[in-house]
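The complex appears here minus one protein chain, its other protein chains still in place.
After this line comes chain A, so read on.
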Amino acid sequence: MKLFKLFNNKRLFILLITLVMFIVVMGFSLGARKALSWPENFLRDTTGFVQSLFYKPAGYVAGFFQDIGNLHDLAEENERLKILAAQYARDKAVYNFTKAKIEDYQEKLNFKDAQKKLYDYELHIAQVISLTTEPSNSSVVIDLGSKDGIKPNMSVISVEGMVGVISQVSNFTSTVKLMTVMDANDPNSQPPIAATVLDKEGKSFGMIESYDQQTGMLKMNKIPVGDPIAVGDTIISSGGGGVYPRGLTIGTVKSVKVGEFGYTSTALIDPTADFQDWKDLFVVFTEERVE
């Protein structure tokens, strides 16, 4: 028996035990977990601390050179921002009136507190401390943890748009699972995002369910027939279902076509966040909901 010569019995035994152990660990870690064990917490927090010493200074140095490169675009960008700021100042007045009116109606219609606060959310800034771009497991580590009130499945956004959801939380750091690993076939993937089109909020609807790594596009399914969605539209989250807050920018529509069975359409969406080189991200804190 050549096999037994190659591995003597003891070694074969250890090998098999290790294999089984690994399968158990992988299977166990695959499911949803409420909290991490203390060795995991300890390792993540200590490593996170050391990483935070490196990532930020490196980012500043890199950012400095980028800024020098962008210097000639600065005047143009400034002009554009000034126009935008003027528009916002005007819209702000309209917004305040509308908001006051809605609050007034809510009062008159006897809204419950939970209903009033349904769409309230606040952003907490978080520093990125390290990242990995591996296709099947892209994640970013940020410097907020359970001590700051972070919980799994909170949404994380950047200035450009939605980035992903919190997957695991330890005391002082947490891991963000990027939208690029969103997958309809994976039961533990982030839940589908109920989405709608900016400026057609009441008329358009669809579910963003997966990300295609080969094309780099998000797939929005279940768009009903006769939906006014068109190429170039901006897609935002609609807040339906309660997992994601309302109004987060997700991407722009690249193409719309009739889906597999002909009853609904499918749109391909180009995400606005570019999934690389971040300094800061925002974690979206929503009102606590009873589950």
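In this text, a contact is a pair of C-beta atoms (placed from the backbone, for glycine too) under 8 Å apart; a residue touches a chain by one contact, two chains touch by 3 or more; residues count from 1.
Definition applied: contacts and distances are computed from a predicted model.
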Inset, instruction - Could you tell me which of "Response regulator transcription factor", "ABC transporter substrate-binding protein", "FtsX-like permease family protein" or "Rod shape-determining protein MreD" is the UniProt name of the chain missing from the displayed complex? - result: "Rod shape-determining protein MreD"
Inset, instruction - Check each of A:V25, A:I125, A:V159 or A:V231 against the chain that is not shown and name the one that touches it. - result: A:V25
Legend entry - Contact residue for the chain not shown (choose from A:Y55, A:F172 or A:F205): A:Y55
Inset, instruction - Pick out which of A:E40, A:E201 or A:D270 touches the chain that's been left out of the picture. - result: A:E40
Inset, instruction - May I ask you to list the residues on chain A that touch the chain which is not drawn? - result: 22, 25-26, 28-30, 36, 40, 43-44, 47-48, 50-51, 54-55, 58-59, 61-62, 129-139, 141, 167-168, 175, 177-178, 181, 183, 185-186, 188, 213-214, 274-277
